[in-house]
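Coming up: subunit A.
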Amino acid sequence: MTAPGETGAARLEVEGLSLSFGGLKALRGVSFSAEPGSITALIGPNGAGKTSMFNCISGFYKPQQGSVRFDGRDVTRMHPPERAGLGFARTFQNIALFRGMTVLDNIKLGRHAHMKTGLLQALAYWGSAQREEMELRAEIERRIIDFLEIDHIRNMPVASLSYGLQKRVELARALAMRPRILLLDEPVAGMNREETEDMARFILDVKEEWGTTILMVEHDMGMVMDISDHVVVLNFGEVIASGLPHEVQADPHVTEAYLGSGDPAALMARLKGEAGGKASAERETREDVA
Partner candidate 1 sequence: ADDIVIGGSIPLTGVFAFAGVGIEAGMQDYIKIVNEAGGIQGRKLRLAYEDTGYKVDASVAVFNKLTSQDEIHLYYGDSTGFAKTINGEIDRRGSMIMAGASFATELNDPKTFPHQFMAGPDYSEMTGILLEYIAKEKPGARIVLVNSDTEFGRDPIAATKARASELGLEVVEEIITPPTAVDVSTEVLKLRRARPDYTIFHGYVLAPLPEFMSQAKQLGLETKFMGTFWSMDSSIWAKVGEAADGFMGVMPYRYYYDEADNAPMMDRIREMRPEYQSTPYMQGFLTAMLFTEAAKRTLEAGKELNGANLKAALNSIENFDTGGIIGVPISIPGNSIPVGRIYRYDASAQQMKPASDWISVQE
Partner candidate 2 sequence: MAADILLDINNIEVVYNKTVQVLRGLSLSVGRGKIVTLLGSNGAGKSTTLKAVSNLLALENGAVTAGAIRFDGDDISRLTPHALVRRGLFHVMEGRRIFEDLTVEENLTAATFALSGRGLKPTPFDLVYQYFPRLYERRNGRAGYLSGGEQQMLAIGRALIAQPSLILLDEPSLGLSPVLVEEIFTIIASINRDLGVSMLLVEQNAAVAFAVAHYGYIMETGKIVLDGPTERLVKDDDVREFYLGASGSEGTKSYRDIKHYKRRKRWLS
């Protein structure tokens, strides 16, 4: 549990983290850090190990080597619920809302690790249990529901929401966790430009108003480059580049492994322009460019 006073943005350091599944090495000695109050983007090709990294940070996977430090404190061996108590909060690549609950209950659930009601108090729902619930409710209404503009859906079952709204509720739940570090796994995947804009705004606002450290995995390069302060690139479980967005963008390794031409217009021109030729041929063309 968080000692009172331990609030605000935290610094996250990952050092020499290695993780393998049987013969498959998903992470090979990854090190990076996320500075307090900044947005760090973790990018890389599919299967590079980004989600696995998130899972190691939140404690769902146990890395074979390396350490995760949270404000200098080694949390590598800590169970996920304890980490949640410290202020680790996250969203999931494949939405993991609790489909049997309403939006409000999903959000309330986020606060779980910071609440104290015990079993007996819960059965009686008297005194402190009731007070705690009321406080939580008030705070969620005030700080989260209004902020993320989801007041109209607070009592709906999450299963009936559109994809975009579900992602927003996930963010809301993560915010209810009193995050000191917020891990966002592909927050705008499957969203159109408009919804992506909304989400980007929320993420920036969280950073600015809550001052939370944010670590984000995302494939939407437009958004990553625009809003992140620091970018780390993984490939085959290794960090191949890191730095400011424009530095990373200019790195030829990154372009080759991950970014591609990065220009739909060019893609369109190429596809439309060519009448024949195999895909493999095109791959070669691209490599020539690089």
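The candidates were selected such that all candidates are chains of the complex that A comes from, given by their letters.
Here is the rule we go by: contacts are C-beta pairs under 8 Å (C-beta built on N, C-alpha and C of every residue); 3 or more make two chains touch, one makes a residue touch a chain; residues count from 1.
Just so we're clear, the structure is a prediction, and the values are computed from it rather than from any experiment.
Peer 1: Sticking to the defined contact criterion, which numbered candidate from 1 or 2 is in contact with subunit A in this complex?
Peer 2: 2
Peer 1: Taking the touch rule as given, give the residues of subunit A at its contact with candidate 2 in the complex, in rising order.
Peer 2: 21, 24, 43-48, 51, 93-94, 162-165, 186, 189-197, 200-201, 204, 219, 221-223, 226-227, 256-262, 264-265, 267-268, 271-272, 275-280, 282-283, 286
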